[in-house]
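Of the protein chains in this complex, one is absent; all others appear in place.
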Amino acid sequence: MMLQKFKRDAKGFIFEGLTLASALIIIAILVVMLVVIIIGGKDMFTWEFLSTFPTDGMTKGGIFPAIFGTAMLVIIMSIAAVPFGTITAIYLTEYAKENSIIAKSIRFAVRTLAVIPSIIYGLFGLGFFIKFVGTGMDNVFLGGQLKWGQPNILWASLTMALLTLPVVIVSVEEALKTIPRELREASLALGATKWQTIRKVVLPGSFSGIMTGTILAVSRGAGEVAPILFTGAAYYLATLPGSLSDQFMVLGYHIYIMATQSANVDQTLPIQFGTTLVLLLLTFSLNFTAVILRYRIRKKRIA
Amino acid sequence: MNKFKSFIKRLIGKFKEKKYNSTDKIDITNKRFRWSDFIAEKIIKSVAFFSITIIVLIFIFVFRESFPIFNFGAKEKPKTEQTSDSQEQYGVPAAEPAQQEQYGVETTEPAKQEQYGVETSEPAQQEQYGVQTTDDTTMVENITPVEETASGSTHDDNKQAVKTLITKEWQPVSDRPRYGLIPLLIGTLKITIISLLFAAPLAIFAALYTAVFASKRMKELIKPTIEMLAGFPSVVIGFFALMVMASFLQNIFGYDVRLNSFVGGIAMGLAAIPIIFTITEDALTSVPKTYYEASLALGATKWQTAFSVMLPAATPGIFAAILLGIGRVFGETMIALMATGNAAMMGINPFESVRTLAATIGAEMAEVVFGDTHYNVLFLIGSMLFIFTFAINAIAEFWVKGKLMKKIQGK
Partner (left out) sequence: MKNIKIHTENMYLYYGSKMALNNISIDIPENKVTALIGPSGCGKSTFLRSLNRMNDLIDSVKIEGNILLDGINIYDKNIDVVSLRKKVGMVFQKSNPFAKSIYENIAYGPRINGINNKSELNDIVEKSLRNAAIWDEAKDRLHDSALGLSGGQQQRLCIARTLAVNPEIILMDEPASALDPISTSKIEELIVQLKENYTIVIVTHNMQQAARISDNTAFFYLGELIEYNKTKKIYTNPDKKQTEDYISGRFG
């Protein structure tokens, strides 16, 4: 009897220990990754590094154009993705009937968009934006002169916008759902129309949710590289992009290029670590802000 | 017509609409047409269809670019091909002396006939084709007599290419380009299996710990931390694998090739862990608490309950988690590009370099000529990836969800 109980307890102990170990291994890997990147990059993390152009064939100097390009990318991307995402979320929560085929198909489409590999977005950006829309614009407006039918920051940003659209939709939808039904009813009972209710009651109440969605989308967009590999990211540019039809440098692509295609990988290792640290800090601080905003929304819902 | 009339009526009604006056009795019988509501609703509805439209557009445009490869018989093809060729082909170093001999200006016609006549017997086609190639080759020869490109003979290439699709060699840039997808498929599968073997047990066990054993405080520590892993851009994971992990694992396992499917698989596992963890954890916590309590009340220990009650009840969810994990690994590009060595090898040794489907697109798309065979094949690979992830998502969505529902709501 005693032995049996001991055996059972031991088994339980081992099993529970195994699950705990799994969790700890994951966390340990994460911590190691963070520590290695921080140690590797911390010496590079200076104002000079952040604010100057690469020099000496990208073996020295800073990463300012990549930071600038990333900022431009996420700004243009947000301008495209946030309104579309917000409106889709409004449709799903305010207009669509819960179990209608349309609503279900849209939800399915959104989830599919979220799992399509990012490289496919890159292909789509190339096939649709550059070859179809861009070349079409060139043919119609410029008489075939090549301007839009090639990779540039606009097409890259729009491609990224498609990729981040589901992030925005999901966050905004979650926020819209926290607006109590009673508030919508109160507004309607006062003789407000549906649109007035959405505009004056629902949207103001979900502002922080829209912010969360935007931030998460920006964080995602800043880190993705595959979609912009051939829709606009450039290896090296001596100037900042001046118009939407220019190519641009971007942090993630910079890391990839420096780590795999650079002439002397070892010599530029500090730059690579520095760039990685900057990118990681950027995405983490964005995610952290989003987590806090989201926490506040959830607290509001409970209250 | 009637509809139109009522529309006009509403329009007029709109302009007649008086300003609200608090002393007036409210007339409820005059149905008003409200422009702002009407327009807002129309806009919102049409924008909402946008996500469906994108899926359809992705489908169309990714396929459209891969389609020409199967299209060697189409009549209008040469024209479109030509414009893109003459614009962009010159700089490409994909030299092809063997082809050049065949296509020399004088010998074009007979060579064509020889090759073409075997498969298709359409004389008009042949002639058009012949002229086409002649033009192209002359042009190319005029400008760069030494560097001959393969693009002029796209049709023939396509035919050749399709034949090579199911061979064992992926050598798109060579004298005789071969587009064998099998090594890429094997590479992708290998990576997927390795990363799942690494990620799935870790993630599922960790989820089990958080859902069943962990105290509330531990839970609040573990969940956000693992979700933080999802915030790592894949290029960062790839960089870490390339610079740090590859050497570290090499020291442990002592393999020869620093970048191989094992390193790549582990790195991709890191990307898949948060997905598998989150969905599994969701599935486990959605198992009704009564199951758990009933099992404990029957004298089962915590781990017995976890193992024989919670896990089986959440199986469909865990299955979905693994499926989506597979989808993530299958399409992951940056990690594959940076950590797998990128050599299209066929062996099953995990310590050999591999090249995945997605990485092939990522590595080669920037260097191909728009519209040539290689370009089309890369899009074909993209189409395959798209269909695959679409299918995985559909299965996870419909089949698994249905099962999960059934299971939890009783048989």
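Per-chain numbering from 1; labels A and B assigned in written order.
Simple rule for what comes next: contacts are C-beta pairs under 8 Å (C-beta built on N, C-alpha and C of every residue); 3 or more make two chains touch, one makes a residue touch a chain.
Small disclaimer: the values here were computed from a predicted structure and weren't measured.
Per the touch definition above, the residue from A:56, A:98 or A:266 contacting the chain not shown is A:98. Considering A:59, A:150 or A:193, the position touching the chain not shown turns out to be A:193 (whole complex).
The set of chain B residues touching the chain not shown comprises 19-20, 22, 25-32, 34. Interface residues of chain A with the unshown chain, by the touch rule above, are 97-98, 180, 182-193, 196, 200-201, 204-205.
As a working rule, only the chains that are shown with their structure count from here on.
If you average the Cα atoms of chain A and of chain B, the two centres end up 17 Å apart.
Within the complex, the chain A residues that touch chain B are 8-9, 11-12, 15-16, 18-23, 25-27, 29-30, 33, 36-37, 84, 87-88, 90-92, 94-96, 105-106, 108-113, 115-124, 126-128, 131-132, 162, 165-166, 169, 193-196, 198, 219, 222-226, 229-230, 252-253, 255-256, 259-260, 269, 272-273, 276, 279-280, 283-284, 287, 291.
Against chain A, in their complex, chain B makes its touches with residues 34, 36-37, 40-41, 43-45, 47-52, 54-55, 57-58, 61-62, 64-65, 201-206, 208-210, 212-214, 222, 224-226, 228-229, 231-240, 242-244, 270, 273, 277, 301-304, 306-307, 324, 327-328, 330-334, 337-338, 358, 361-362, 365-366, 370, 378-379, 382, 385-386, 389-390, 392-394, 397.
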